[in-house]
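All protein chains but one are shown at their positions in the complex.
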Amino acid sequence: MTEIVAKFDSVSYLYPRSSKLALRDVSLEIKKGEFVGLIGPSGAGKTTLCLTFNGIVPQFYGGRFWGKIVIAGMDSLEVSIHDLARRVGMVFEDPETQITATSVEAEVAFALENLGVPREEIEVRIVEVLKILRLEGMEDKHPHELSGGQKQRLAIASALALQPELLVLDEPTSQLDTLGQQEIFAALHALNQKLGITVVIASHASEALADYADRLILLADGEVIASGRPNELYSQVPLLETCGVRPPQVSQIFHLIASRVGQPAAFPVTLNAGIAHFRDICEHYRLACPKFAALDLKKTGTPLFSVQELCYRYPDGTEALRGVSLDIHRGEYVLVAGHNGAGKSTLVKHFLSLSHPTSGKVLVDGVSTDRLSVSALARRIGYVAQNPDNQIFNATVWEEVAFSLRVLGYSDADVQCRVKDSLATLDLLEQRDLHPLSLPRSDRVRVVVAAALALQPEAIVFDEPTTAQDYRGAKVILELSRTLHALGKTVVVITHQLYLMPSYAERMIVLGGGKIVLDAPLRQAFHALETLRTASLVPPQAVLLSRVLDPEALLVTPDEVAACFFPND
Amino acid sequence: MAIGEGVRLDTPSGEEREVKAVGGTTIDGAPIAYVVALAAVVTVLAFIPLSVVIGSGKSFPMSQGIYPLVGWLLGPVAGALANGIGSLAGVFLAPHTSTMPIATVFGAAAGGLASGSMCVRDTRRSLRVVSVVVFVLAYSLYAGRAVLQNGASLWAVLLGSLINWSALLLFLLPTRTYFARWIGDQDLRKVAMGLFGGTWMIAGLVHLCTSAIIYFVLNWPNAVWVSIAPFAPFEHAVRCLVGTVIGTGVIAGLRAIGLVKPTYALY
Partner (left out) sequence: MTIGAFQTVARDSLFTRLDFRTKLLMIVVVTGIAFIWESPLLGGGLAFIVLLTCLFAGVSFAYIWRVVAMTAPFYLIMILTQALFAGPLIAARTGQDRLTMLLTFPEHWWLIGGSGFSREGLLYAANVVFKTLTMTLIIPLGIFTTDINKMVVSMVRLKIPYRFVFIFSSTLRFFPLLFQEAHFILEAQRLRGLALEEIRGIKRLNVYARIAIPLILNTMVKSQMLEVVLQSKAFPGDANRTYLHESRLGKADYILIGALSLFFVTAIISYFVFGLGKFGGPA
């Protein structure tokens, strides 16, 4: 019989000063060697559940607790957090905050030192875990010198060095790009398969969980709604969508096919299984893929943004952009994609005059940015940064939105009018007197967008707006972008989460190594598989599956793929 | 309503357990993570120069505007630590940014201790007594050396050290309590007044500690006392403005976010 590493028995928890249970009657078991995924929307209780494994909930926070949790044979309320820390390694969402040391090896050593592990043993474990996580040779590096994926691997290495019974990870990939996410899941898979480490991971990365998890637990409102193998849970698409969880696109496609032509015999949830099954079922149904006319993106007139042979070199000599040329016309909705370090943000900063070319030209509406100040461009181009908190400087939502208007010398009447309009558009009028930082993250993004919108800019740039958002939160922000586009604004969105974009962007520009490797209408771009692969981007599963049916059809969404299927009459 | 009438019970099914909340690691009631955070902020702001100080050819760093605030946010011991370690880290990172590292660190730490001990509840009396002794001694050595050992005129020294003795007076008098009360008030205008007055007082004492050590080394002549007299209060007022703007924004934000307050926080 497989050993139980963690057992929850009717566990409920109420944070101090809260009136809503964060966890309600949670009963579950985690077996040794399992790879368990925790899925659920933001606020479902995933983080709270993760923090119960090492006793931080409730011992650190206080509050009220019901039920019993046994971790490696120990009652989590009877044993100190200090002792539980030996048994449970923890990795958190933010790669920066969880690393406290000034070098890689010091970080790995930190928890071991706290637990009084002898120095010789610490040295041995450091060598071991750095090798496992492919960080050898980086012992003396400052964390600031590491990439996001490397930082999270370091966090995993630090947790692994404890030789824990259980490794718990709370959204470890939400702030990473596709490459970083793949690195982390591959590392966890290896730890689970080769070393038998029990893994519990809370994540929105449905596709990765479908590939790697042995079991999924669906949480909503603090309760366990369902539990089962990925192919059991991810096939329950209506349930998942009701709970605000995005299933893998493979699941969505098969669910939609089932709605059209009846329940298929098998319900794959992974890409490979989906491709294999597609090949099987194609014979059983009539296929007729919708045709999409090739989009002509040629525009006339002066582009709003024109980049001509742009090269940019950082002071340390790093070439961030190498001979980039492109035009973006008014009214376009453009997706800019690429892995971390590809030059996306650097390119966009040139539009805003925050950076100036080492060589080449950048023109805004025909005028070189050398002749345009950042403040002048701010009236015309709004910018929403990845971290909205860096763009909040005032004590109320109203003041925040009015900030730019006052700085730029608008009259009081104008300020009143524009702020009111902007808040109304973003549905923030009720929150006008609240401090922006007291709002949830997705509302803070809306405040920043409202602040940009108050200047009535012609264009808005969203820099990685969906990072660290759950599916619902990401959709809210993208719907905002759609609203702005409908108002006639030119919209530029930087993201690597390609699966979110088909209903929004018309055109995709892919950067790789400081160069444009692809600039095409979205459909063509999503199907340029080899180019995307070299740029370390992963097209949506719908694209990959559709190519089994008809590579020429250029399908990009689950609905489009499912629409190919008709019953055999 | 009884079960079975379609009403969901809110009571969890498990047995309620006694929770012995241990909280996190603290230093004198302030979470250690807060101390780390503010120490790092002090270090960063030490790299942002604000204005040119006429007479010495150097600018003053923005960190000087927040030394008092750190004590008000964390309490006396944690505030002293955050300021001291933050400024020490700044010295280690860029030794050339401080005229005299020991003076910078000592002044910053003393400022945190003094501002943190201002709290209205009078429970930090011993720390306040220590602060008073240190500051009175510092001023005595500072002004005393100038007049008695270096031959400067008493009036020149008094005028040149206006921000120091005025700060000391404000700290000794009931004004200290008024400032503390205003900083803890819910009305942000009172908070701003308390911050301005409090920053004049505490930053003046920081300046005193720093200058006392620096003067021991530099022993500037009488003419320098005369020349800094008109400019020092202006520069100090700028420091207070900076502290007020930052402090008001931070305190409003902290109250809105509802972060757990350290035991001896004043806001």
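Letters A and B name the chains as they come in the text, with residue numbers starting at 1 for each one.
Methods note: contacts are C-beta pairs under 8 Å (C-beta built on N, C-alpha and C of every residue); 3 or more make two chains touch, one makes a residue touch a chain.
This is a predicted model, so every value here is computed, not measured.
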I'd like to know which visible chains would be in contact with the absent chain if the whole complex were considered.
A, B
Of the residues listed, A:78, A:113, A:309 or A:370, which one is in contact with the missing chain?
A:113
Considering the whole complex, which of A:18, A:100 or A:272 touches the chain not shown?
A:100
Which of these, B:150, B:175 or B:263, touches the one chain of the complex that we don't see?
B:150
Considering the whole complex rather than only what is displayed, give the residues of subunit B touching the chain that is not shown.
24-25, 27, 31-41, 43-45, 47-48, 50-51, 55-58, 62, 65-66, 81-82, 85-86, 88-89, 91-96, 98-102, 149-152, 216-224, 238, 241-242, 245-246, 249-250, 253-254, 257, 259-260
For the chain that got dropped from the picture, name the residues of subunit A it touches.
51, 54, 56, 60, 81-82, 85-86, 88, 90, 92, 94, 96-103, 105-106, 109-119, 122-123, 126, 142-144, 158, 352, 354, 373-376, 378-379, 383, 385, 387, 389-393, 403-404, 407-408, 437, 451-452, 455
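Simple rule for what comes next: only the chains that are shown with their structure count from here on.
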Expressed in whole Å, how far the mean CA point of subunit A lies from that of subunit B is 40
Looking at the complex, which residues from subunit B come into contact with subunit A?
10, 12-24, 188, 249, 252-253, 255-258
Across the complex, what residues on subunit A touch subunit B?
9-12, 21, 24-25, 58-68, 77, 80-81, 393-395, 434-435, 437-438
